[in-house]
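A quick write-up on the structure given underneath.
One protein chain omitted, others in place.
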Amino acid sequence: MMNSMNNIIKQIDDVLTITNSEIITNRQFAIDINSGDVHQSLAYLKSIGFTQLSILTCIDLIANNEFQLIYILNNWELGLFVIVRTIIPRDNPAFVTIINIFPGAKYYEREVHEFFGVTFEGNDSYSKPLLLEIWDDIPPLRKDFDPQVYSDSKFPKRDLDKIYRSKIGGVD
Amino acid sequence: MTVMNFVYGFIVLLAAFIFQTALTGVNRKVTARIQKRYGPRWYQQFLDIFKALRKGSITHGWVFDFGVIMALGGIMATVIFIPVAGFEAFPNMDNVFVISYLLAVGMLGMAMSAAGSGNPWASIGVSRALTNMVAYDVPLMIVIFTLIFAFDTASVSEIAAMQQGMGVLGWNAVRMPLGGIVAFIALFGMLGKKPFDSFIAPAEIASGPMVEYGGKHLGFMFILHELMTFIEVSLILSLFFGGGSSILVYAIKYAILYTLVNIISQVMPRFKIDQAVKFFYRVPLVFAIIQGLVVIFLGWGVSVWF
Amino acid sequence: MVLENQDNRNLWEKIGDFFSANSIWMKWYCTGCGAIELPPTMTSRFDMERLGMGPMATPRQADVLLITGYLSSKTLRRVIYSYEQMQDPKYIVAFGSCTINGGIYYDSYATINQLDKYIPVDLYIAGCMPRPEGIMNAFADLITMIKKGQANGWRHYQENYEWYKQNQLDSLKEVIIHDEFHE
Amino acid sequence: MKEVKLFLGPQHPGMHGNYSVHMYVDGDIIKKARPTPGFLHRGFEKLMERRLWMGNLALIPRICVVEPDINEMVYAQGIETLANVEVPEKAHWIRMLILEMARLAIHIMGLGGIGGPTGMYTITYWAIAQRDLILDLFEEITGARVYHMYIVPGGVRKQLPVGILDKVSKLLDELDVKIPEYKELALKHPIIHKRIKDNIMLPADVVWELGVTGIGMRSAIGKEYDLRKVQPYARYDQVEFDVPIANYSDGLTRMNTKYKEIFQSIRILRQVIEKMPKEGEVRTRVSTGSALRWTVPAGMVYSAIESSRGEYGYFIVSDGKEMPYRIAVRGASFPQGLLGIEKYLVGHRIDDASLWMDTMGVCSPEIDR
Partner (left out) sequence: MNERKSFFAPVKAWKYLLRRPVTILKKDIFENPREGSDMYRGFHQNDWDKCVGCGTCESICPTNAISMVEIASLEIEDGKKNERPGFDYGRCSFCALCVDICVSDSLKMSKEYLHLSKDAESFYFIPDINGIHNNKAKQGYVRDETSELLDLVRVKMEHEDVSRKNSFIEIVKGYSMEMALAESARCVECGICTDTCPAHMNIPEYIRSIYENDLKGAITHLYKTNPLSNVCGRICTHLCEGACSLAIRGEAISIRWLKRYIVDNTPMEDYEEAVLSFVTEPVNGKVGIVGSGPSGLSAAYYLRTLGYEVDVYEQRAIPGGVISYGGPEYRLPEASVQKDISMIEKTGVNFITNTKVGTDITLAQLEEKYDAVFLGIGFSLSRKLNIPGNDHGDVEYAIPFLAQTRDYLRDVSKMPDIHEKVVVIGGGNVAFDVARTLLRLQIEKYGKADVKMASLEHRDILPADLEELEEGEEEGIIGSFGYGPEEIVIKNNKIVGLKVNKVLSIFDEDNNFNPSYDKSDSHVIEATQVYISTGQMPEYDMITDEIKEKMEIVRGKIITAENGQIVNVPWLFAGGDIVRGPDIINGVANGHDSAVGIDKYLQSKKK
């Protein structure tokens, strides 16, 4: 299995411009790709058997002021996962949709937009709210968003001190 | 027509309500048994109805309210024309056409009221209910017309009386087996039992016409439903299963018929409404027509067994 | 049927409460994960119908609204709608930790913490999630409460409507239901 | 005719969970459909970044309430990959026991679930009562009925209680008798056939377009694309089982596939009981120190297993601290629950909407997270 994976990586490396590749397990590897090459690369990967988009997501690399987009493709025939990674800037994050390659990405892109604020040109519904309703803060999965603060400001909580004090009073 | 007629009528109404409601309750326990559980108390249905009546309720305009009253009035009027084991509140007025007509008043009242609620689910439900009615009514009516032709009377009690004295063999369901089958299947449709309950299907249209009823309105609808069940089962019982020589026999037969319908419906999923229509027009309608032709042209099963 | 002070219910009200107690219809609405224990409660193993309870499809018909766990603010809007559509008398049973003080989602940006700020709760069940036995016992308790005229959350809601509305608006911004077509 | 706007859900008996489909209907025909998730959104992916690696154990099962164990498994598996820890042999088998029991539970519930939208409640009542017996066993093994929190990074949390394997095999014997009754009642029923046969189609090209996995995929394309076979985890490579497949994915085929998978699960469980080592450790440490200070080496991994609805995965990113840097969840029903509804529910009747959800296996909490 390891062998065939190495062959695949080599094959991919020959065709695509990969900045870096990393073997994670014997059934999984990751490749880093410049953001400009992503569409071409995904189309190629699809053509060699990575026919399923398992997940499209994003990582907030706040230290570098970057977002990392993650595309995980599944090759059922060989039982391989490939993690395609690309970096986009964190300020005004914008990218181009992949729904012409993987139509299933439509809702993943909506989700990434909602959680991180990345825009996807070409996906006409990316900006619609998906899971959240009437959201009024920065996208919640960014690292600089503190849910505790948001929760405290919006949703009242019980005063534990008071409750426990009354309990102890009862015990003694 | 005297005051006594109305008193009798009231007694029939009350008795019908109590009997049918109790029977519904018992059948909930029967259902429960099939589902491997114990089920509610036998009088749960009474509690449910009175609870609903006790609750507050809101209206969606006068059509909504009036429809309920109209339906309840129509149905209550129908009940008192139903002959029970030969006992009639208004003798000689148990014409099957009168009953059908009055029943339709009730149905229409319900439909009007439900549509008046303005809820789209209710509208869908009503349209399904009416479609369903059309579906089962055509074969059923053909069979009933056949009966009327065969017995030369439209009086329910007379038809019932003519089936007695010969035991099971005298029943129209046995004399005219295809007609009996059609009537039995139509009974499911009339009662809204599965597989013909797509108009109240909770998982599809959130209980359809009932979607906006709550509190007293719902309570009335429940009473309405019990009375309607009584009418429909009685009608089929009297017309096809020989009615009853005494109240007791009648009650027992009634209970058996209703329970049978219930346990069958418990192992049935529901048809989609278009499938239900197709089904009625494919099987029962053909049966009904064959039965009609047999009775009219061959005369089998009319006055005696051959 | 507007009831007065609970302490002096008249005979009719007592009879009414008796019926209410013995026939409780619950709203079929799974607001959170506690709902996974409702099917066992409703079906053959625990057979909730023995208590006279059954599921109902619409809020108009229901007597009790079960808040089965956490409520996201999106759901809370629907819950408020549902609750207001229910007919008096109506009750709320809250399942599990999340309804009391936020549960495991205490720091989530999407879920509320304290349910009784928004709608009146008649009975809480401990657990995460409560077992069917807990749910059954809660219903038995609710029945007793109703019989004794103690389940008055709905009346509290009427009397303190402004307070509840204000809390709802503070947390939710608006209690309007949007549809997905965005038209 | 005028098109009517309808909200199917979230409070609608036909809905599976707190989910909603907004639709325009013409008569009974759905003209437009938009899935509306988010009613169960709790922000798990954010909350997990704020909990300890071990503390997340309490959080993860709650992502998918109907089948919590898969969450524990993918989480544990991902961390073990990152930390490069080998799980004790017995723990692998116990994990398989748990996972297959969970699959049994959810499949039986799914089989009963067909009763809801079609109105045959009897089978629902039976199936859920039957599932409850499995939950009883879960309670004995793990200490809770639903949220077991039993599969932990490094193994499982406790040794199996004495005599539990006998109880499991007794239950399996019972299921062998009881499950065929469900088939008699439902899957052979002519009206059920009318409802779901040749209806609610999922052709092979749609499978690839949406990215549907699991039963939906396997009954459409006729290949054994099951992660248990394709990328065996735990000790699935040491047990014999078949992956039921078909080439025609209508609702009935999917239900039948599900039905067959139940028996495959029973078969796996019997082998697990037989082959499980009697003695041995069940847990290793993934990190040193107290659980408050457990760390996972920096890196990223996509950990996926076969859930009852298909490929279920976590994408785990660690920066070497006590808390995860990012965890993204791939809900198995994400494709069919969102894009599938938007694109392919159109043209069906209202009656089919909840059957769609049921036979496709749409689990709202894992979509919402």
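Order of writing sets the chain letters: A, B, C and D. Residues in each chain are counted from 1.
Throughout what follows, a residue touches a chain if its C-beta (ideal position, glycine included) is under 8 Å from a C-beta of that chain, and two chains touch if they have at least 3 such contacts.
If you're wondering where the values come from, they're calculated on a predicted model, not measured in any experiment.
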- Task: Taking the complete complex into account, tell me which visible chains touch the one left out.
- Result: A, B, C, D
- Item | Identified contact with the non-displayed chain, of D:187, D:243 or D:345 | D:187
- Task: Have a look at D:29, D:52 or D:346 and name the one touching the chain we're not showing.
- Result: D:52
- Residue among D:11, D:118 or D:142 touching the omitted chain: D:142
- Of B:15, B:267 or B:283, the one touching the omitted chain in the full complex: B:267
- Could you list which residues of subunit A touch the chain missing from the display? 158, 160, 163-164, 166-168, 171-172
- Query: Residue-wise, where is subunit B in contact with the chain that is not depicted?
  - Reply: 30, 32-38, 263, 266-268
- Spell out, residue by residue, where the missing chain touches subunit D. 51-52, 54-59, 62, 122, 129, 136, 139-144, 147, 149, 155, 157-159, 161, 181, 183-190, 193, 197, 246-248, 252-253, 256, 281-283, 285, 287-295
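What we mean here is this: only the chains that are shown with their structure count from here on.
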- More contacting C-beta pairs: A-C or A-D? A-D
- Query: Distance-wise, how many Å sit between the C-alpha centres of subunit B and subunit D, to the nearest whole number?
  - Reply: 44
- Message: At least two partner chains per residue is the criterion; list those residues in subunit A.
- Response: 131-133, 140, 145, 147-148
- Query: Can you list the residues of subunit B that touch 2 or more other chains?
  - Reply: 35-37, 202, 206-207
- Of subunit D, residues touching subunit C in the complex: 5, 7, 10-13, 17-18, 20, 22, 32, 34-36, 38-43, 46-47, 50, 58-59, 62, 65-66, 109, 124-126, 128-129, 131-132, 135, 145-147, 365, 368
- Message: Could you list, by residue number, the parts of subunit C that touch subunit B in their complex?
- Response: 1-2, 15-16, 19-20, 22-23, 25, 28, 43-45, 47, 49-50, 52, 54, 56-61, 63, 86-89
- Task: Give every residue of subunit C touching subunit D within the complex, in rising order.
- Result: 27-33, 35-37, 39-40, 43-45, 55, 57, 59, 70, 72, 74-75, 78, 82, 104-105, 107-111, 128-129, 131-132, 179-181
